[in-house]
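I am attaching a structure below and will ask some questions about it afterwards.
Here the complex is missing a single protein chain, while all its other protein chains stay put.
So that you can tell them apart, the chains are marked A, B and C in the order they are listed, and the count of residues begins at 1 in each.
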Amino acid sequence: MIKKVVVLLSIIGLIAIFMPMITQFQERENLNELATDYVNGSIHELGTPNVVTSVIVTYRGLDTLGEVTVLFLATVGVGFLLKGKSEDKIEISASELLETTSSVLVAMIMVLGIYIFTHGHLTPGGGFQGGVVIASGFLLMLLSNVNAKMNHSIMHFVESLSGFAYVGIGVTGLVLTVGFLSPKILPLGNFGDLFSAGAIPVIYSLVGLKVGSELTSILVTMGGEK
Amino acid sequence: MISTLILGIALLIIGFYAMLTQKNLIKIVIGFSIADTGTHIIIVSLGYLRGKTAPIIDNAVNAVNAVQEVVDPIPSALVLTAIVIGLAVTAVMLSFIVEMYKKNKSLSIDDYQELKW
Amino acid sequence: MVSPIYILIMSLAVGFLLSIIDRAGRKISLTAFYGVLTFNVVLMANWLYRFVFLHVPTLVINTAGFKAPISINLELGLMEAFVLFFANLSGLLAAVYLFKKFKETQVSSLILYLLLIMGANGLVMTQDLFNMFVFLEILSISTFALTVLKKSRETLSAGFKYMIAGGVASTFFLLGVVFVYYFTGSLNLGNLSAGSFTNVGLVSVFLLSIAVFIELKPFPANGWALDVYQSVDSGIVSIIAVVNSAAIGFVFYKIMPLLPSEFLTVFGIAGIVTFLFSNMMGLKQDNAKRLLGYSSIGQMGLLLAALIFTANVQPSVRYLVIGGLFLNHLISKAGLFWLAGIVKQDKIKDWGILRSRKPLLVLFGLFIFALSGLPPFAGFWAKWEFVKVLVDAKMFFVLTSVLVGSLFELIFLFRWFTSVVKNTDETNEQLASPGKSKATPVIVFGLMAVISSFGIMRFFYEFNWIQVLPIFAVLAISLIDSLPSKVKGFLSLAAVAGYGYYIYPLLENNLQMFFGVIFIIGSAINIIATLNRKNQSRGFYGFLLMMIFSFGNLLIASTYLEFFLAWEFMTISSFLLILRGQKAQRASLLYLIFSTAGAYLIMVGFSFAPALSSSGGALINVIELVNLPLVSIIVLAIGFMIKSGSAGVHIWLPEAHAEAESDVSPFISAILLKAGVFGLLMLGISYISFTPSFDVFYWIGWVGVITALIGAFMASFQEDAKKLLAYSSMSQVGYVVAALAMITHLGWVSALYLAFNHMMFKSALFIAIAGVYYRTRTRKMYEMGGLIAKMPLSYITVLMSIIAVSGVPPLSGFGAKWLIYTAFITKGWYLQAGVLFFASGVSFLYLYRLIHTIFLGQLKYEHQDIKEAPVWFIIPQYIFMAGIMAISMFPNLIIKPLNVIAMKYFDSSIQIDGLTVISELGHWNGNLVMYVTMAVFAIPFILLLVLKGKTQKVKQFNIVYAAERPESPQTTHVAHNMYAHFRKALGKWTLPRVQLFWDSVAEWSHTLGGFFRRVYTGNGQTYILHIVVYIVVMYVVMGVK
Partner (left out) sequence: MIPGIIIGLGVIMIAAAFAAIYFKSLLASIIAAGVISLLASVIYLILGSPDVAMTEASIGSGLTTVIFLFALHRVRKGKSDD
């Protein structure tokens, strides 16, 4: 009983904490200085139409590297916790129809995923979204029991090597003294082209591969692999 | 936008409420993920500029006066990161629950208080 | 120079590849793993060196080819390098500690560990708020996963609670970050300051800071952390307690400039509350790792408070306080957690097994001493400076909490330590060899503790080498500890002589010289008694020398700090000496607790004292010109009186004297108590010229008088010979205190005279009793009797000593009494004189009891064959006897110099004419008194000889067998409960009220601790509730608009 009252009071307290944010909220009219710099910089300096992408991959590239690492840690952590040798496996009896359909679907999904992350600098979406799409393809494979002997080591290789390559690109920036994770190690190219915006598409593709393989690992571990 | 800000805060608090009242471990994590979603909505609301569009230069947005036409790209970038991190945390939490269940055959948080004082 | 960003790069690159590398064999992956960790340490060591010695400017690393705030930047300055060097070093050593685990488990644990360390590095270096969030998550997730390195129900549930708490905190942190961005348009710390936030904007910094604060485990929102500390593998826990805390604590340090000062004050107080309460709750804890958890949480609270409350002091002091506390926590906490993993015993009481591995025991002691803030370890200096800062800022609530909390911590740590050293009821289990990988880190940190201590002394203070001599004495003796104890004894004697020779020219003042005689020569003579030791007595002489040297250092200390340092060395060494006694666990702990409380008071007292104006030699000389404020005098006086065993704070004294080894007791009684007298005298000197409004010394005088009376009464009711002598010492020192409190010439002459006299006869008595104990193996007086026939030499010592004590002619005590009563009467303290006179009467009771029950009466059957005490006991006794005879015959040998000493401060009130001392009230010729008394004795003696009739030996009329045989016949002896009738007459007055008072204080703090720790129900949900309520309460308290 007392506990309920305390819970209630604490919820009221939380509301009180956020109340001034609501009552005194003023919607911003214009971009602030930093955001203005980003929008201009993205267009003119980095040649990247998708400003969010240039922020993620370049200006806040260290965050993204960290983010990939967080996901990597989650993969490793989940694997570490569940030890991989789970006794139960998802048993979904797959019909022939499902199997066939899904194998076609998987291929299409993969292509879509790759498209999304290679076009991250041009259109909405990028490495993360593309990665998830790839992972969902694998998920489908997992569920429909197609090729259930999923080669785990290939997944590991992709995961490790894409991460390593990501760091490698960062270091290249250091070596060329343009700065860690700078996209300027490659020429800018034409604004709006697929191969433009310096190393941004390359980095985002690596992020896509890494995220895709990491998410797949999580799914495989959680879902119960052989 | 203030309406989405309120929505975000509401979800955040509902999420906390769930974490404080639900005994089931999975529901606690659900509460956490609702709070997380609320947080993300709050962040995006703060980055919104009235009547402006996505910060992507295409047919809709002109490269020359893009600055006057787009919403703040930074909160978007932050939320992207936050969403992925949220997923990572949720996944680890759930694998803890799976293992805890394996050891103790219970999903009630009240059954995990052997350590105290 | 290699940029520190390579720490991130290397860790990530290797971390990502590790699972592939591992396919080629664990050896290779382990090499890569340890390689990166070593690389981190070396890199940071290099940077630290450059910052400290080459004074290079702070390094700013931009990423992505843009300058901040456009891009994220990292910064590495002195503070960062300092924290990171030690964090990485701890990381490497903990990894070495975990070597066996890492060899066997999945490669995942290596990856998690590597990235955990990387997360800590990034967290410390990054200057971007959101980037901090990312690194915080890296750190957290890897930690969460590693909590189950040893998978069990406990670790899983603890890890889950940890995750939920961490998740809540990071949600608030994220909100804080984006609110900051919303209000300021920046995420870079370089662009932000406290001025950036007003009104509603304050919510953002509130959320940001409270989230970090929650991660730092404030009381009571920290139950989750305790569960983690208790259950998780020791290697990982050491990382959580040290690396994670350091990194997150550093985040708090970085965001501090954004916070308004009201917030900071609240956080500071919350930190102190955490420190106080976790240590209080620690009192009830019997699980070793959970206890360390309480201590860790407390230390972090203290560190935060120090961080906040030293914000405005000069940088060097701030560095010392924060750096000292940080290092101290890091080294000793990691060390103790590692030891916990080696010992593998949950319960503190089972740690006695550590005794089977002496080096580990030494390391254990080292960490416990360091953690308790005892010198020379880093925490000591930090605490000293911090107390000064708090006193200057008049933050008395914080000050009190810091000191009380520290005392609680010391109590539980030393209860642990003494039980490990002394606990007797253990099986003869041997502790399995920890193996190289587990032992190395502990040893390295043990060395670090020592090195950092000397580093601090070298960089922050300018000490004469003599000030640290006590430590070197321990080290030197430990090197030759395998020699027979007699050799070490003679070497020690030589060392004391050498020390005396060295400090002799430094003793410019007669007062110093006088105490030099008591401290150094008195100790030297007492050392002779220790030469009787048969066993090897490992460690004994080291600590003995440490104590004697610190006595001497008290005399020549030229600053408050040097004095206090010597004082603390004295406390530590005497504690360790007392602890050597067979059943001394409780006694030594009691002694240490009271001494430390006294030391804290002294520390506070010195902090109140004005700075010393001149660098004119020893403190005792320059103190004359220092106008000590009233509060300083009161506090210092209480501190010194604890050491001199004044009534009310004396309960440590009888136990410590009784339970110490019998050749240690004379040092404690005859010499150690005089250190308190020396301190009081120092106060008196400052008091003479600047008398404050409130007459402190009048009340000190009363305390002395009451001490004399209580001591005498208590002594009379003891069955234990050493306890009797202990209470007698208390009583005698009470006289000394009362006399010096008069602040008159005659008062001081008599006080010093009495002090000198007491040193001689009490040494002699304790050594005599040591001899008796050595032969009879009992301290109970009713089990002895008739020993005059067997131990005549000891008998003579005791006889002469008690004559000297009691103050009957012709021996020196008579002079003391004559002086003291004269002094009282001239001062006009008649009532006090009356009470003292009564106390003297009471002292006859115990003195009679002592000599009668031990030496007179019937010899016990079992003592038929005993011999005289060993020669090593007899020699010092007779040296002291010679001294007593000399000053009895020729009192002016001592009165004259004492007169000169006191004349430095007062006009002389006595004249010395040949062998006669003339005061206002009369005169005393010791020589004449001696002859008269001898004549008075000689005449009846000769008459007796001449008229001697038939002497008749009286057979013992054994009443015991008249009826039935009592179970313990000795208790029917007259010597047992000898003064029962007095006790009856006094009725309730004999209740040990003081003892009862302190017992209830102890019980109360334990009950409180037990009560508060009930908040830790073990339920993860309740812990979340604690966190949310905590946040709400802090919000209300801080009054965010």
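In the analysis below, contacts are C-beta pairs under 8 Å (C-beta built on N, C-alpha and C of every residue); 3 or more make two chains touch, one makes a residue touch a chain.
The structure presented is a predicted model; accordingly, all values stated were derived computationally and were not measured.
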Going by the whole complex, the chain not shown touches A, B
The one of A:Ser136, A:Ser160 or A:Ser182 in touch with the missing chain is A:Ser136
Touch rule applied to chain B and the missing chain gives residues 1, 3-4, 6-7, 10-11, 14-15, 17-18, 21-22, 24, 26-27, 29-31, 33-34, 37, 40-41, 44-45, 47-49, 52-56, 70-71, 75-76, 79-80, 83-84, 86-87, 90-91, 94-95, 97-98, 101-102, 105, 107
Against the hidden chain, chain A presents residues 50, 52-53, 86, 88, 90, 124-126, 128-129, 132-133, 135-136, 139, 215, 218-219, 222-224
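Following the convention adopted for this analysis, only the chains that are shown with their structure count from here on.
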Chain A and chain B have mean C-alpha positions lying a whole-number Å distance apart equal to 16
So, in whole Å, the Cα centroid of chain B is separated from that of chain C by 50
In chain C, the residues touching two or more other chains are 130, 134, 137, 141, 144-145, 148, 179, 182, 1025, 1028
Residues of chain A that touch at least two other chains are 7, 10, 14, 18, 21, 28, 32, 34-35, 38, 60, 63, 66-67, 70, 73-74, 77, 81
Chain A contacts chain B in the complex at 7, 10-11, 14-15, 18, 21-22, 25, 27-32, 34-36, 38-40, 42-43, 49-52, 55-56, 60, 63-64, 66-67, 70-71, 73-74, 77-78, 81-82, 123-124, 128, 191, 211, 218, 221-222
The residues of chain C that touch chain B in their complex are 130, 133-134, 137, 141, 144-145, 148, 151-154, 156-161, 163-164, 167-168, 170-171, 174-175, 177-179, 181-182, 187, 223, 226-227, 230-231, 281, 284-285, 1013-1014, 1016-1021, 1024-1025, 1028
Listed in rising order, chain B residues that touch chain C in their complex are 12, 16, 19-20, 23, 25, 28, 32, 35-36, 39, 42-43, 46, 74-75, 78, 81-82, 85, 88-89, 92-93, 96-97, 99-100, 103-104, 109-110, 112-117
